[in-house]
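There's a structure below that I have some questions on.
Every protein chain of the complex appears in place save one, which is left out.
A, B, C and D are the chain letters, set down in written order, and residue numbers restart from 1 in every chain.
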Amino acid sequence: MSRALASPSLAVQRGILGAVLLIACWEGLARGLHLPAYVLPAVSDILVGLWSKRAILIDAAGYTLLEALVGYGLGCLIGIGLAVAIALVPALRSAIMPLATAINSVPVVGYSPLILLWFGIGVSSKIVMVAMAVSFTILLSMLAGLDRVDRRAVDLMKSFGAGRFGVLWRLRLPTALPLLLAGMRVSTVRSVIVAIVTEMLGAHGGLGWVIYQAVLQIDFVQVWSAIFVASAASLAFFGLIGFLERKILFWT
Amino acid sequence: MQAARLPDPGPTIEAPQVHPKPEPLLELRAINKTFGSVAALSGLQANVAPGEFVTVVGPSGCGKSTLFNIVAGLEEPDAGGILRFEGKSCHAADLLGRVSFMPQRDLLFPWRNVVDNAILALEVEGMPREQARAKALKMLPEFGLAGFEKQYPNQLSGGMRQRVALMRTFLFERDLMLLDEPFGALDALTRAMMQRWLLDVWQKYRRTILFITHDVDEAIFLGDRVLVMTARPGSVKLEQIVDLPRPRRPEIVTSPEFVRLKRTLLDAIEEESMKSFQSSIAQEKSQ
Amino acid sequence: MQAARLPDPGPTIEAPQVHPKPEPLLELRAINKTFGSVAALSGLQANVAPGEFVTVVGPSGCGKSTLFNIVAGLEEPDAGGILRFEGKSCHAADLLGRVSFMPQRDLLFPWRNVVDNAILALEVEGMPREQARAKALKMLPEFGLAGFEKQYPNQLSGGMRQRVALMRTFLFERDLMLLDEPFGALDALTRAMMQRWLLDVWQKYRRTILFITHDVDEAIFLGDRVLVMTARPGSVKLEQIVDLPRPRRPEIVTSPEFVRLKRTLLDAIEEESMKSFQSSIAQEKSQ
Amino acid sequence: MSGPAATSLSEAAAATRSITMPDSLRKLVRLLLGLAIAAVIWEGAVMLFGIRPYYLPRLSTILLAMAATPRAYVDGFLRTLAETLIGFASGGAFGVLMGIVFFRVRALREMIFPIFVVSQTIPVIAFGALVVLWFGNTLLAKAIIAFYLTFFPVTVNTLLGLETVDPKQVALMRSFGASNRQLLLRLQLPTALPQIFVALRLAASLSLVGAIVGEWFGDTTGLGVLLLQAMFTENVVAIWGALLAAALLGTGFYAVVAAVEQRLVFWSAEQ
Partner (left out) sequence: PAAELQKASLRLKWLPQAQFAGFYVAAAKGYYKAEGIDLTINPGGPNLLTENLVATGADTFGLSGGTDSVFAARDKGLPIVCIGVSHQITPFIFVARKDGPVKTIQDFKGKTVTTWFTGANHVLNGMLAKEGIKPDELKIQPQQVSVTPFVDGSVDVITATYYNEFYTIQSRMPKDSLKTFVAEDYGITFPRDTLIVAETTAKEKPELVKAFLRASLKGWKDAFSDPKGAVDTVMAAAPTLDRTQQEFMLTEVKRLMTAGAAAKNGMFWIDADAVKTAHDFFLKYGVISKPLDLAAAYDASFIQSVPVADRLP
């Protein structure tokens, strides 16, 4: 606890130091080697571009984040729900797992023709894609967490007359939490990226759409501006879940 | 219990032994249990009458905890064994939730503090958390845990952890209690205090208690009857009735009856422990 | 050791006590340790001479395991305490790898079988695995574990786990051994056998041993000196020299000297245990 | 060796064999049966409800189409498999390594971990062109994209696993004088192994996704190429053919990783 409380400032300092070093290298490389924008634009150029297009980018980010967050929430619910269902009814495992793996083995984009067909080109198709990508990660993490439980602790709970649900709620869920939250943390980034990629395949707006159009216009400064915004958004999202994780897992 | 009230110094009855009445609360016949190639229990036979305090001693690894797991409903005995509870034949699993069981390892949940670990069973039963907590808080001083209610298990000493586990078991009020070395990690006085307290509870509420211990003094001091188990595969070697008057005072341990009982039991245990070491050495030799 | 060889019945020396010579192996002065708001040790003072067998008793939660953690190098005492090992002042951390330590919980690794758990320390020292295994296999029968070398911890009984942990400690040969309730989960005979075996080892190799137990008989039977600790915050209340001749036979426990020593120790412990319960209850009242 | 011991041993062996053989067989049979049922349902549903082929073609049509050009699918399968394996192995190894480094060196973790997170927020599609620019149409280029998708979850879970090690066990190892390296190899990694495998199973799926997406940056063979080609010529039968092949590869690889996990992480969880 004390470590978590004492170190953020130092951690943040180091994080900033790392970012500064990276940006310095990038800037140095781009400027030093006179890289043209279509290879790698300099950070300063990107930031200037970002500022000049801020209105468009903020709009697009809002759009993308909406898709990512809703899809993320949905994906978490589905993943947790399936894992819990498997935990309660073990027979479901052999039905759900191969199917989930098979579905997840194909890149989301592979489904885009179908998903776009079924859910249209608007927000809902992106949400579905994000939810699909997120739910698998969550399912795996949650299931592993639920399985990790000490068998004798389960026995103890049973001896108190706890049913499957009681064991799940009081023992298996708390045991699964660390892994679940790690899965949720990893999924944050993936949710944003899947939203963006899906947007690139057909959308009305969003960062992916901006990137797509910028690529066509060979405007790489704008491509990278959009990527910067996407990164910032994901980083914030990742940080938020990480923060919740530290709050919730006080005992580790 | 009738047998235990016989007038004469401790009659030593070789198992199997029959209690004609009252109807036993728990009856075990021909219980076997094997784990892969290890036979843990073989032909075990025992009765426990309602309200009786039975202590179990035996060499380490002879199957005591396995026996408890079966009675707690956590493991099924091998096919062929007979298990009867409250007069009805049943599967081990039917006993789940009907006996209060304290396992040998404390199994405290690291994300629950002392109080919340203690009220685990009450919560499972559906008691509102606040009510359960209030109940537990009242018991803390008796367990020497006052002031530690907010601590987490990793902040406790070994003996304190054991006391929390014990308290958790006590709060789960069932007619039959199974205690697996509950006082193993306690110092002499704390142990003595807990023993006295346990006897109080037992006499007040007439709960039936099955109690594993390695301390023969403790087995005699507490029990109506002491079961001595054979070396692995475990069965009951000896049922020693302890006919010392109750309430028993601490000084009783120096009384001649007590010492005689202790001698009998120690002899039986030593014989079995010896066997378990010899068989272990023989097995080594044969390889 | 000199003090322990005094001719007359157990002189009771109130701590602090000075051993003029030989140079103590381990010297602790003014050791404090607090965990947040809990003071575990306060002003603890003790010496251990080379080759001495010192047993430690005290109420549950008084800081015995904490003391061991410090001597094993796992926790630093609070600033101000003095720790000397082999005559040199040092930090606790300097003791890592120089004492063999058996923790109160067995801490077996679930992915290692019995033999591989036992040879853990040897592997850390760099001994080839096969050689270490051969060495461990030879010791299995002495620990009553023959035939169980391939079993995993979750297939063992509580006492067997403890014996594996004990064996792991013995295989790690260091001048100073710290044993935290090593025989807590063993039946009387296995315990007696292990005690005799421990004394053999100690006498043959003249290792220095610090031994925590809750069993006063065991403390006297094994020790050159018994340290009784006060209630939390722990310090040494009493250093009782045990001047019984060696080798000690099991019958010694009934000898008058033994009984007298036991009485003295029990009184001291009870006083402290009582305190710890009273303070615990007082704390409860004050809230 | 004494007679009875020998017989009991061989009996035990025979017993386990007679139990496990039909067991694994039964599993296989059940799997095949499950697949057969799924196939029949698919085929039947399409025929029964008259589902239009561009929504969902008949399974038999798809299988026939695949059988018509087996080489394309086999070559594609093998090529994608190779990319997936390279990406998985390198991503897994790098992920574990970085997990360890971050666990050990807190300063590095605080400096670099956020950059890892940022790196994961860059859509592959944005820098795929860069990869082609540097590595051309080589196997390596695709493997790098597979690697990129793989390493992050492994790092996160390795770190998590290493952090959940019981401090008491660490203390024990330290008291034996264990070096950091020994502590890592003998205690921390084994403890983290279950967690690492969760990520590796995820990585098995992700590396395949990476390989397939990597093939979209101008390649000639691979399941990704087949999928893309089918998608843009709207050859629904071929889309499903590629999807089926990818699903087969993905589930197979996942099953292998899961089987390895069962071998390595055999102990039940306990503190």
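Keep in mind that, in the parts below, a contact is a pair of C-beta atoms (placed from the backbone, for glycine too) under 8 Å apart; a residue touches a chain by one contact, two chains touch by 3 or more.
Because the structure is predicted, anything quoted here is derived from the model rather than measured.
S.K.: Which one, A:Tyr72, A:Phe136, A:Phe160 or A:Tyr212, makes contact with the chain that was left out?
M.R.: A:Tyr212
S.K.: For chain A, which positions touch the chain that isn't shown here?
M.R.: Residues 36-39, 112-113, 116-117, 121, 200-204, 209, 212-213, 215-219 of chain A touch the chain that is not shown.
S.K.: Of the residues in chain D, which ones touch the absent chain?
M.R.: Spelled out for chain D, the touching residues are 54, 65, 69, 71-73, 125, 128-129, 132-133, 136-137, 216-220, 225-226, 228-235, 238, 241.
Keep this in mind: only the chains that are shown with their structure count from here on.
S.K.: What is the distance in Å between the mean C-alpha positions of chain A and chain B?
M.R.: Spacing between the chain centres: roughly 51 Å.
S.K.: I'd like the Å distance between the centres of chain C and chain D, where a centre is the mean of that chain's Cα atoms.
M.R.: 49
S.K.: Tell me, which residues of chain C touch at least two other chains?
M.R.: Residues 105, 154.
S.K.: Quick check on chain A: which residues sit in contact with 2+ other chains?
M.R.: 150-152, 252
S.K.: What does chain C use to touch chain B in their complex?
M.R.: Answer in residue numbers: 35, 38, 57-61, 64-65, 104-105, 140-141, 144-147, 155-160, 163, 181, 184-191, 193, 214-216, 266, 269-270, 273-274, 276-277, 280-281, 283-284, 287.
S.K.: List the residues on chain A that touch chain B in their complex, please.
M.R.: 150, 152-153, 155-162, 166, 170-171, 174, 250-252
S.K.: Where on chain A is chain D touching in the complex?
M.R.: Where chain A meets chain D, its residues are 10-11, 14-15, 17-19, 21-22, 39-40, 94-95, 98, 101-110, 112-113, 117, 136-137, 140-141, 144, 147-152, 178-179, 182-183, 185-186, 189-190, 192-193, 196-197, 200, 208, 211, 223, 227, 230-231, 233-235, 238, 252.
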